[in-house]
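Have a look at the structure that comes next, please.
In this view, the complex is presented without one of its protein chains, the others remaining in place.
Chain lettering (A, B and C) follows the sequence in which the chains are written, and residue indices restart at 1 in each chain.
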Amino acid sequence: MIKVGIYGGSGYTGEELLRLLVCHPGVKVVSVTSRRFAGVPVAEVYPVFSGLTDLVYTDSSPESVADLTDIVFMALPHGVSMEFVPLFFRAGRKVIDLSADFRIRTVATYEAWYGRHKFPEVLEAAVYGLPELYRESIRNTRLVANPGCYPTSIILGLAPVLRSGWIDTDSVIADSKSGVSGAGRDPQIASLYCEVAGGFKAYKVGGHRHTPEIEQELSVLAKREMKISFTPHLLPVKRGILSTIYANLIKDVTAEEATALYQTFYREESFVRICRSGQFPNLSSVVGSNFCDIGVTVDKRTGRVIIVSAIDNLIKGASGQAIQNMNVMCGLKEETGLPAVALFP
Amino acid sequence: MIKVGIYGGSGYTGEELLRLLVCHPGVKVVSVTSRRFAGVPVAEVYPVFSGLTDLVYTDSSPESVADLTDIVFMALPHGVSMEFVPLFFRAGRKVIDLSADFRIRTVATYEAWYGRHKFPEVLEAAVYGLPELYRESIRNTRLVANPGCYPTSIILGLAPVLRSGWIDTDSVIADSKSGVSGAGRDPQIASLYCEVAGGFKAYKVGGHRHTPEIEQELSVLAKREMKISFTPHLLPVKRGILSTIYANLIKDVTAEEATALYQTFYREESFVRICRSGQFPNLSSVVGSNFCDIGVTVDKRTGRVIIVSAIDNLIKGASGQAIQNMNVMCGLKEETGLPAVALFP
Amino acid sequence: MIKVGIYGGSGYTGEELLRLLVCHPGVKVVSVTSRRFAGVPVAEVYPVFSGLTDLVYTDSSPESVADLTDIVFMALPHGVSMEFVPLFFRAGRKVIDLSADFRIRTVATYEAWYGRHKFPEVLEAAVYGLPELYRESIRNTRLVANPGCYPTSIILGLAPVLRSGWIDTDSVIADSKSGVSGAGRDPQIASLYCEVAGGFKAYKVGGHRHTPEIEQELSVLAKREMKISFTPHLLPVKRGILSTIYANLIKDVTAEEATALYQTFYREESFVRICRSGQFPNLSSVVGSNFCDIGVTVDKRTGRVIIVSAIDNLIKGASGQAIQNMNVMCGLKEETGLPAVALFP
Partner (left out) sequence: MIKVGIYGGSGYTGEELLRLLVCHPGVKVVSVTSRRFAGVPVAEVYPVFSGLTDLVYTDSSPESVADLTDIVFMALPHGVSMEFVPLFFRAGRKVIDLSADFRIRTVATYEAWYGRHKFPEVLEAAVYGLPELYRESIRNTRLVANPGCYPTSIILGLAPVLRSGWIDTDSVIADSKSGVSGAGRDPQIASLYCEVAGGFKAYKVGGHRHTPEIEQELSVLAKREMKISFTPHLLPVKRGILSTIYANLIKDVTAEEATALYQTFYREESFVRICRSGQFPNLSSVVGSNFCDIGVTVDKRTGRVIIVSAIDNLIKGASGQAIQNMNVMCGLKEETGLPAVALFP
């Protein structure tokens, strides 16, 4: 049994990690920390765990958590995570960091969007944890920077057309819609039921911090520097991200050929499903699962490819992907412990 | 008192017309027809009207409705509406048609998207009922083709930048999201609560029938033929359409200048509100009202203008706009009988 | 024009008062206070008011508000409200207090459930603001204690059978379900979208502070002291309270007779609608309106009467009822400025 710790486990991604890990046959969660809820049983903070775990939140030091564990999931806010990740890493532990702190390879870019980085040297050791693109590197690292939720949906959605060189890389627009759990469990007016239900809005238009992460990975795929328009929106649902992505084609292809390109690209992948030509994903087919569903078509009238990708932001967009990474890092079957079927209806 | 009829009044747009008209101080609704519910009190089909109206659905002929009324709202499906509109029109009544049947000026275009048109000659008499663009023509016609919901949000969103010639007209992408009431009250699996709640999807990607209507009006504004990418999505809310619109700028402008352009363009309009620079609309600020709220910014990184517009699809996107048109046609103050404040929370 | 102030206007009931009052033809809102948002335009805190009011929240003293106004709505939390109400009252203003501070006639009862009361002498001047029961007293007072939301639904639901002496007064059970706006706009975890959506729960079982208020009024109606079981639940909707009320019949009556009793009892009332026998109200028929809809039946198998009542908790359950009271107090037509039709769908 792999001994697992969750550092900063009282938010929704921490809870989701635990939700998945208590059913994972190959691991035992030995420590979950939370300053706010230190001393409180996890099952009191989240009654879903009633009768399923005796874990109690602790305010343990990184050192004492490192002593108990083989691998640690970091579920702290960005800026805070970077202070703890190096401690676990240097203690020889495997680390999967769910914050943004080790995703951006260029320090200057990180600092332009997030503020000062305290451990640029550790940054170099980190592997971007998107198994569909970096599986071998993930297998061989001890530090995974788990991708952001929006980036996961957009990068997986664009990888095939970028690798194939089919599109004008200056023309990419990603219109993304996310459920409210992406905003976390902090009590703020904008996340209240009465503010969200029945509403819908764009936010941080032209300025969301996931932009440099997305552009970094798209640029690698395109082998040239890319800039995109990325507009996040807040959906009145608890879970899920759906991204609608537009790009101008520079090759004359049909919708069927586009679908075939995607099917081939992701043929070996367990967690990416390509819709039949003419079909597009629905959030409700992925919520509760680790799948990324993708539909693609060609709009002949305008010469654009239109790609729609859907994930559960807390699973494939965060905690599920983190466990997928853990499975790869620890030599387990990649699907182990990850839910197979979405919860529908 | 203006005597009003609603022909085909048992769907959501018919109900919304009645909901607004029973509070309108200048009109009296004298007839509401429905084949399905003929003989049933409106208040039984829609208990919101309990105690507020004694109207009973009838299966009256157009002739007998024409006899009773000064103006008729047609709330029939497209294809059906075109058979009845000419009867009222030729009987000398004012007609506001909420279907798509008289919105497309070119018969060939109509027929390419909708099927055969039976009264192309009446088509020529119709005025496209967007008061912000066609107020004078509406004042002088007896036949208004009330705009579609998606077109209203997109045309109002793009009019200022198209008229000003700021954008590359080949670059327009409209990513629109609509509440479920847009699908009407027909019982179909895709509109069931369990299929919609918690979900989100794109539909009719690249092929929605509102496309030619949108392109027709944008082309008038741009004074050149335009094609756009238009992707509708189904939001898990009852009411509202929010469109996020992207276009490449061909002029070097700031976000503040863009906002100023919009404020100037809509300065005289009662039902269009422009958000302060850096702010964007939320569906929940317009649902229940006849407003179209618009926010605009410039993404300097990519050279694009991004416009977000929001309406209540049943009010400004259908029945409210129809009443606004009636007010214009009948010489009433344009705001009469239209709700002032959205229902929030 | 009556000059109106709202003291403590940044919560949902304050916003709802303003939402209704800006459309009220007989009043002008001259002051809205908020410590938290002093200096901020109301339309920034609540964008629904954009273009509709220039009001700015102030931190004005009661004295300066009293100078400007004829009538003041108090929308402060209980315990706080009692400190300000006497100032307005003694300054000769009409006051409608939306808190619980002046609803309980017996100081000891108030203090058993809420804590110390600072102005028991003012308590005696207050009239319980349920116009259907206390219209004449409301007309002649300057201090109205506006009823709680749950009490409104339960008292109106039980008044006919209590007055008629049909039921065993020891057998009453009220199972009530409320939308989330009842919890106010304070950011707290339990009111977050992700905690509420898709969920449902009972809370404060056997111990909700509305219990003594309900029992006080039921006891008046029954002319004997009553105790009831009252269980509130949190519904995943923004607005609305539906109460399902059970009592053992001590008289042999039919469902039709029960319906007739209710129709007679509320015959003269504008804002109470009785469903036809066999029909029961739906929240969606009252949300957005000032109606209380009531359905009643007799369960012959068990000898119980079952009553279902529905209101919009922010309108008939708070701000709409407050305006109804203002209309009565100021000699206006009781329906003035109150919305006629619920927002459906």
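Keep in mind that, in the parts below, a contact is a pair of C-beta atoms (placed from the backbone, for glycine too) under 8 Å apart; a residue touches a chain by one contact, two chains touch by 3 or more.
Nothing here was measured: the structure is a model prediction, and the numbers come from that model.
K.L.:
From the list B:Pro236, B:Gly295 or B:Gly320, which touches the chain that is not on show?
P.N.:
B:Pro236
K.L.:
Considering the complete complex, identify which of A:Ser181, A:Gln216, A:Thr259 or A:Ser277 is in touch with the unshown chain.
P.N.:
A:Ser181
K.L.:
Consider the whole complex, including the chain that is not shown, and state which of A:Tyr7, A:Tyr46 or A:Phe200 touches that chain.
P.N.:
Counting the whole complex, the residue in contact with the absent chain is A:Tyr46.
K.L.:
Have a look at B:Arg142, B:Arg185, B:Lys204 or B:Arg276 and name the one touching the chain we're not showing.
P.N.:
Missing-chain contact among the listed residues: B:Arg185.
K.L.:
Footprint of the hidden chain on subunit B, which residues?
P.N.:
12, 180-181, 185, 187-189, 191-198, 236-238
K.L.:
Determine and list the subunit A residues touching the chain excluded from the picture.
P.N.:
Touching the missing chain: residues 12, 15, 19, 22-23, 46-52, 181, 198, 238-239, 273, 275, 281-282, 284-285, 288-289, 291, 293, 314, 340-345.
K.L.:
Mind listing the subunit C residues that contact the chain we can't see here?
P.N.:
173, 175, 177, 194-195, 197-203, 205-206, 227-229, 231, 233, 235-240, 242, 244, 246, 280-284, 287, 295, 297-302, 304, 306, 308, 310, 345
What we mean here is this: only the chains that are shown with their structure count from here on.
K.L.:
I'd like to verify one number: the distance from the centre of subunit B to the centre of subunit C, where each centre is the average of its C-alpha atoms, in whole angstrom.
P.N.:
The computed centroid separation for subunit B versus subunit C comes out at 36 Å.
K.L.:
How big is the gap, in whole Å, between where the Cα atoms of subunit A centre and where those of subunit B centre?
P.N.:
38
K.L.:
Could you give the separation in Å between the centres of subunit A and subunit C, each centre being the mean of its C-alpha atoms?
P.N.:
Spacing between the chain centres: roughly 45 Å.
K.L.:
Provide the list of subunit A residues touching at least two other chains, using ranges where the numbers run on.
P.N.:
Each of 194-195, 198, 236-238 in subunit A touches at least two other chains.
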